[in-house]
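In this view, the complex is presented without one of its protein chains, the others remaining in place.
Labels run A and B following the written order; every chain starts at residue 1.
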Amino acid sequence: MSFVEIKGQQIELDEDGFIVEPDLWSTDIAEYFAKEEEVEELTEQHWKIINYLKDYFKQFGIAPMVRKVCKDNNVSMQELYALFPTGPAKGACKIAGLPKPTGCV
Amino acid sequence: MDVEKKVAATPLLDELEKGDWPSFVTEIKKAAKTSKMAQGLLEQVEASYVEKTGHWKHGGIVGVKGYGGGVVGRYTDDPDRFPDAREFHTMRVNQVPGFFYTSEKLRALADIWDKYGSGLYNMHGSTGDIILLGTTTENLQPCFDALGEIDFDLGGSGGALRTLSCCCGEARCEKSCIDAMDMMYDLTMYYQNEMHRPAWPYKFKIKISGCPNDCAAASARSDMALIGTWRDAIQVNQEEVRKYVADGMNMVQVCRKCPTEALGWDEKNQTLSIKTEDCVRCMHCINVMPKALRIGKERGITVQIGGKAPVVKGAMIGWILVPFMKAEAPYTEIKDLVSRITEFWAEHGKNRERLGELVERLSLATFLEGVGLKPLPQMVSAPRANPYIFWKEEEVVKNG
Partner (left out) sequence: MARTDFGPPDYKTMLPPVIKRNYGKWLYHEVPQPGVLRHVSETGEELYSVRVASARLVSSEFIRDISDIAEKYCDGFLRFTTRNNVEFLVSDKAKLEPLLKELDEKDYLVGGVGLSISNIVHTQGWIHCKSAVTDASGLTKNIMDTMVDYFTGKKSVPSRCRIAVACCVNMCGACHCSDIAVVGIHRTIPRINHELASKICEIPNTIASCPTGAIRPNPKLKSVEINHEKCMMCGNCTVVCPAIKIMDPENDGVSIWVGGKVSNARSKPMFSRLAIPFIPNNPPFWPEVTDAVKHLVEVWASNARPGERMGEWIGRIGWERFFAIADLPFTDKHLDDFTHANTTFRSTTQFKY
């Protein structure tokens, strides 16, 4: 566990850099995470995915399966990785402030 | 890496340096001579031995750029006690098909791993990868880049195609009905995206064995097992059969062990007969008389699906899906089948539902229709015993 200061606010992160208190998420925090996850600038395309993930989580209490992310947003896997080079789970979900996905390893 | 502090005492683990079998403790200690991370591991494992419990935290998510898998994040649950095991990630490195290596390649790998990691390995992990045990988040990307320079790529993890594995096939086995290593290499190269960017409900394993002896344990451990087979007659060299008999082999006993009574021994004419239509290719006679009996000439694979360990709904041994199909490069037919199956599963599978569980939930008939295959008696040990049959609308006369 560690803390980062984002716009004057202390934010607690777990070892993987995911936000510990998802309720504290803000667009500033998303901007901070984006830099960490190799996204140079959050574009409209990025925000579309981020908002989709947040809405999905709010509605269903889980992160959507990757296939569903692609289908619902009309993007291919290649495009998704181009947007989020560290991948949908590590990159996109972190930026969107979702709890760490717990898919199998 | 610098080693500053002295290695802590590990009295329990030290006991496991005794005895004849190679000691993993000795191996960790060898690495600990130059790696602080290996020292940290020793301390933590000693604590586990004292306390009878593990000290690794719930799985982490770390990785390299462009991939969604291949690295398993691992952190100690007590960084104050085990600071050198704070970050201890695993890199899954795709092994060479058949586990063949040159010393040059292994040395190059060791040089990289000494530089970026703990200097500890599993040769190999259960799935087949070379497991590089223990590195930091910071070192993942540079280590991956360095591995790329010596042609080692990462394997699969998460909801992806897992690293394939195979037996040594035609490289060193007379029983192999297929070129298992080439098939593994070809499929691996073809499915790089599916392996490195998880997009499926759960893991998907493909394993290849050259013959029904199944040395790669494919039918038990893979969602899709490709097992070498043949469908014509076993090739018999009567001269060599007679030599086995002359050397004391009890041919009556060999025949008695044939599960389908397809083998016959004519004592008078000293001739072995095999009823091909009764042979189920159990390998028994070929295994005991390798010089005299050979696999048939019309070779291909049997495809089994659904094999898996117990999680979630119980263990399964793969079911026959395709009794026989050709297996020659570039394996177009096989790739087509893999794609149809994974597409169906990705579309219908629930989160963490393996292929076998999906087929059981939806029914084999539904699955067959979904992937475009016809039912065959080879697929079952017996037809259904209950009368609760699903009929489709188009199969019955419309009334009313």
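List of remarks:
Quick note on the criterion: a contact is a pair of C-beta atoms (placed from the backbone, for glycine too) under 8 Å apart; a residue touches a chain by one contact, two chains touch by 3 or more.
Predicted model only: the values in this text are computed from it and were never measured.
Touching the chain that is not shown, out of B:Thr90, B:Asn139, B:Ser157 or B:Thr342: B:Thr90 (per the contact rule at the top). Contact with the chain not shown here comes from a single listed residue; of B:Gln141, B:Gln270, B:Ser339 or B:Thr366, that residue is B:Gln141.
Touching the chain that is not shown, out of B:Ala315, B:Ala329 or B:Leu376: B:Ala315 (per the contact rule at the top). Here one chain is not drawn; of B:Arg81, B:Arg107, B:Lys275 or B:Lys326, the residue touching it is B:Arg107.
Within the entire complex, the positions of subunit B that touch the omitted partner chain are 12-13, 15-16, 19-28, 30-31, 38, 41, 45, 48-49, 51-59, 64-67, 74, 88, 90, 94-107, 109-110, 113-114, 119-124, 126, 133-134, 141, 144-145, 148, 150-153, 165, 167-168, 170-174, 176, 179, 181-182, 185, 188-189, 192-193, 196, 212-217, 219-221, 257, 259, 281-284, 287-288, 290-291, 309-315, 317, 350-352. Listed for subunit A, the residues touching the missing chain in the whole complex are 20-22, 60-63, 99-102, 104.
The definition used in the following text is that only the chains that are shown with their structure count from here on.
As a whole-number value, the distance joining the C-alpha centres of subunit A and subunit B reads 33 Å.
Residue ranges of subunit A in contact with subunit B, taken from their complex: 15-16, 18, 38, 62, 65-67, 70, 77, 81, 85-90, 100-105. Note for the complex: subunit B touches subunit A at residues 57-63, 65-69, 72-73, 75, 87, 157-159, 193, 197-203, 346, 351-352.
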